[in-house]
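What you see is the complex with one protein chain gone and the rest in place.
Presenting chain A:
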Amino acid sequence: MAQARSRKRRIGMQIAEHATGIVASLLFLAPIVWTVLSAFKPAQESRQPPLPPWPTTGFSVENYATLNTFGDGLWLPAQNSIYVSVMTVVLSVIVSVLAGYGFSRFRFPLKDLLFVLILSTIMIPFQSILTPIFLVLTKIGLHNTLTGLVCVYVTLQLPFSIFMMRNAFDAVPREIEEAARMDGANNVTMLLRVMLPLVWPGIVTIALFAFLGAWNEFLAALVLMTDQSKFTLPIMMTALQSGRFGAIDWGAVQAGVTVMMVPCLVLFLLLQRFYIRGLMAGAVK
C-alpha cells in the first residue's frame, strides 16, 4: 500500500519535473521560433502583431524580397559577413595552431613573457582601444576594409584559441613525436602529419568560437566600417531598424534576424559538444 503510494508520488514528481522542463524550454525557444515563423508572413500581415506567430493568410517570402530592396540589398552585407567570419576562422586557426605548437613544444627566450602577454589581453576590454585601432588601420591602409576588421577579430580570438591549442598540444605524448622524428619527420611534416590529426577537436572548437565571434560582433564593425558597402549583417540590419532607409519594415527585420540567427543555430546544433568542451575548458582553467 505504502509502496504503491510512494511510487505514485514518484511518478507525480516526474510529471511535474518534465512539465517544468517543457514550459521552460518553450520560453527559451519561443522568441526564436516566433521570429522564424513570422518572417514567412506576407508583408501586409507582418505589420500586424504576431498573433498567432505562423502565417494565417498564406506562406510567403515577400519579407525576404523586401529586405533585399533596402540599401545595398541583402546579399552584399551577407557576403561581407560570410567573408569576415570565414577569414577570421581560417586565420585564427592558422595563427593559433602555430602559436600553440610553438608554446607547447619549444623552449625559447621570452617564451613565458610572450604567453602571458597574449593571455592577459583578455583582461583589457577592446571597447576601450577602438579609437587607436581605427587610427592604426588607417595608418597601414586597412581603414574601412573587411580585411582590417578580420585582423581585429583574429586578435580578439587569440587569447582563448592559443590557450586551447597549447593545452591540446600539451596533451599529445612526447613519445609519438620522438618516434616520428626517428622516421625523419621535420618540424613542418611533424606538425601537419603527426600532430594535427591528434589535436583536431581543439581546432574545431576554436574555429566554432571564431566563427560565432566574428559573425555576431557589433561594436567594432559599427565603428570601423563606415562605408555602407562594407556593412556586415548586424550593422546593415541596425541601420534598417533605426529607420535609416525610410519607414521601418518589421517584416524585413524578422527576415534579417532569421538570416543572422540560423547559421549560428545550425552550427551549434551540429557541433554542440565542441562548443560545450570549449566552454568547460575555459571554465575549469
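Rule of thumb we're sticking to: a residue touches a chain if its C-beta (ideal position, glycine included) is under 8 Å from a C-beta of that chain, and two chains touch if they have at least 3 such contacts; residues count from 1.
Just so we're on the same page, contacts and distances are computed from a predicted model.
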Match the chain absent from this complex view to the correct UniProt protein name in "Permease protein of sugar ABC transporter", "YceI family protein", "Protein ImuB" or "Acyl CoA:acetate/3-ketoacid CoA transferase subunit alpha".
"Permease protein of sugar ABC transporter"
May I ask you to list the residues on chain A that touch the chain which is not drawn?
14, 17-18, 20-21, 24-25, 27-29, 31-32, 34-35, 46-51, 94-96, 98-99, 101-103, 105-109, 111, 114, 117-118, 121, 123-133, 135-136, 140, 151-152, 154-155, 158, 162, 175-176, 178-179, 181-182, 187, 212, 215-219, 223, 234, 237-238, 241-242, 250, 253-254, 256-257, 260-261, 264-265, 267-269, 272, 275-276, 279-280, 283-284
